[in-house]
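The structure is given below, and queries will be raised subsequently.
Just one protein chain is left out here, and the rest sit where they should.
Letters A and B name the chains as they come in the text, with residue numbers starting at 1 for each one.
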Amino acid sequence: MNILVIVKMVPDLVEELAVDPDGKGLDPDWVRWKPNEFDDHAIEQAILIKERHGAQVTVVIPDMDGAEDAMYAAAARGADRLVKLRGDFTGSANNHALARALGKYLPELQPDLLLTGVQAHNDLDGSLGPLLAEFMGLPYLGYVAGVHLQGDKANVRKEHPGGVVAEMEINLPAVLGIQAAEQAPRYVAFSRIRQAMKTAAIEEQEIPHLDISGAAEVSLMKQVESGERAEMFAGDPDQVADRIVAVMRDHGIL
Amino acid sequence: MNKDIFVIIEHLGGEVADISYVMLAAAREIAPALQGEVVGILLGGGIENLCQNLAADRVWLFDDPRLADYSPTTNLHILGELIQQHAPRAVIFGDTSTGAEVAAGLSARLDLPMVSACHSLTVGDQSLGYDSRICGGRIQVQGELPSPTALIAMVPGGYNPDSGRSAVPPPIERLAIPHLEEPPIRLLSYIQPETGDVDISRAEVLVSVGRGIQNQDNLEIVEELAEALGGAVCASRPVVDQGWLPVSRLVGKSGRRVRPKIYLALGISGAPEHVEAIGGSQVIVAVNTDPEAPIFNLAQYGTTSDLFDLVPVLTDHIRQARSERVA
Partner (left out) sequence: MATLSVPKRSTFNELFYSGLTKIPDGERVRTCLQCGTCSGVCPFGYLMDHPPGKMIAALRAGVIERALQGDTLWMCVSCYACTQVCPSKIPLTPGLMTKAKEELMLAGNIPSELQDALENTHRYGNPLGESPRRRAMWTRGVEPPVRIMSQVQRPLETLWFVGDYASYHPRVQLVSVAFAQVLNALGVDYAILGTEENSDGDSQRLAGERGLFEMLAEKNGRAFGKYSFNEIITTDPHAYNALKNEYPALGISYPVRHYTQFLAERIDQLKPLLRRDVKAQVTFHDPCYLGRANGEYDAPRLLLQSIPGVKLVEMSHHKETSLCCGGGGGGMWLDGFSWEKAHVRLSEWRVREAVNAEASVLAVACSYEAPRFEDAVKMVEKARRLVVRDIAELLAESIGG
């Protein structure tokens, strides 16, 4: 059983974001990258399947700042193989480009199951999972929170709005968009990550050319104005409570 | 050239999802300038009754028992053929658990450009534009949607769903189901959320908690506040994931959409998956010690007071206000 997990680095929202002077993308000097939280869940889900059924888990990450750290952390959690994609993934790269490139390369790894986060907060042209699945000719199911293998199929739980959960069956090989792993991504002691830095090997795969067609064009990118902000109440709790009660009165609640 | 706008209607459990009306409202707004018609498209089994109040110029129905349960590959197949045949100017999907994956799959299959997280659409001279919000709602992106056909995955917030409702039922055309192979994805069963609990989607007053509540025991002061207000307690995802409140209280993309008179957001940062479900609130008051929290971009009123200081005091004030009214 060969499981691939594709991880994207996304802008870290703890840091300030700034838009490029030309107004079309994020300013690369300001952005800090961190692994997409949903992809983190995808890694955890892959490791859980490995622990339950036995599998080889390969983590694939496009080369960006912080990608190597993410890979070593994945190895420390139990990933068996690490692949770094070399190419220009900043700038105009989008999910279509990444999905196409992965679609050409990943079949070599003969995956039975591909997991990736259901979405990333910088997705603008759809999320990676369904695009990748289509380019590989595989079925895709997103918003998955729970995966159990049953021979050449997987039983998954798909989340719908209103707390409704659908139990579904999908033929393998397939691509799943993970919403939540069955347990929160486990903690890995730093010493284990350090260990992985010494023992784990990162393979590299060259992506010579990225075909970015498939997105709509960007004519303007800007920070959302703080002008549309809430009217802020300041003061001690009594003063603030007074203002809130006044608002409630105005709306017929008190 | 076809100037029509297709809207892929979402429905679950025998009800049309709110997002469908948002999409129809968007389509209605741009259709005149594009000189096209709004075509609502439904796939399902025994769903004709769902078309009654759709504000579409016409509805195309793929109605068949084999389509009773959602299967993305089947939808990709049927819609793929339909879009190729008609090449509409735009196809609008919900950016949801059922819409997003079909939109993206079609984008790749048919080599059509796609935009997601779309908040609103604009028409210019000969052009159709989008406005999307990404990076936790902090970045706004605008651009052109190329012709002949563009795919859009839409989020709520840019349009009043009432503008997508019609008093007059639209004309319905039943389309033939193309040949369907055995799908590689099949529904086994639905797991319904626990019933017998408060239905927060009908509550007038909601007191909502997020990560800022820190632990389950702190819910007590929030319950007291909700009680004083005659409202219900609900929560964003982190709180429900921890098991501190049941899933029936989850407000967000995977939970319930709410439309109370007052939505009091305590210790909630305002992640998109949450705020897209509270846009129907009349008034949002946000309490968060982080002045940069995105929730303040949506709330009408806010404070950076510490919720642990504020909530008991607020409860007192409310009890007082109530007793004054009675007296």
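Here, contacts are C-beta pairs under 8 Å (C-beta built on N, C-alpha and C of every residue); 3 or more make two chains touch, one makes a residue touch a chain.
Bear in mind that the values here come from a model prediction, so they are computed numbers and not experimental data.
Screening A:186, A:209 or A:249 against the full complex identifies A:186 as the residue touching the chain left out.
Screening A:194, A:209 or A:222 against the full complex identifies A:194 as the residue touching the chain left out. Looking at chain A, the residues touching the absent chain are 14-16, 34, 184, 186-194. Listed for chain B, the residues touching the missing chain in the whole complex are 214-217, 242, 289, 308-309.
Heads up, the rule we're going with is that only the chains that are shown with their structure count from here on.
Measuring from the averaged C-alpha position of chain A to that of chain B gives a distance of 21 Å.
The touching residues of chain B, counted against chain A in their complex, run 12-13, 17, 70, 72-73, 96-98, 100-105, 107-109, 111, 113-117, 129-130, 132-146, 150, 153, 184-193, 201, 204-205, 229, 241, 247-248, 250, 253-257, 261-262, 272, 282-286, 291, 296-305, 309-310, 313-314, 316-318, 321-322, 325. Residues 11, 13, 17, 19, 26, 96, 99, 119, 121-127, 129-131, 133-135, 139-143, 155, 157-171, 174, 177, 179-180, 184, 213-224, 226, 228-234, 237-238, 240-245, 247-249, 251-254 of chain A are the ones touching chain B in the complex.
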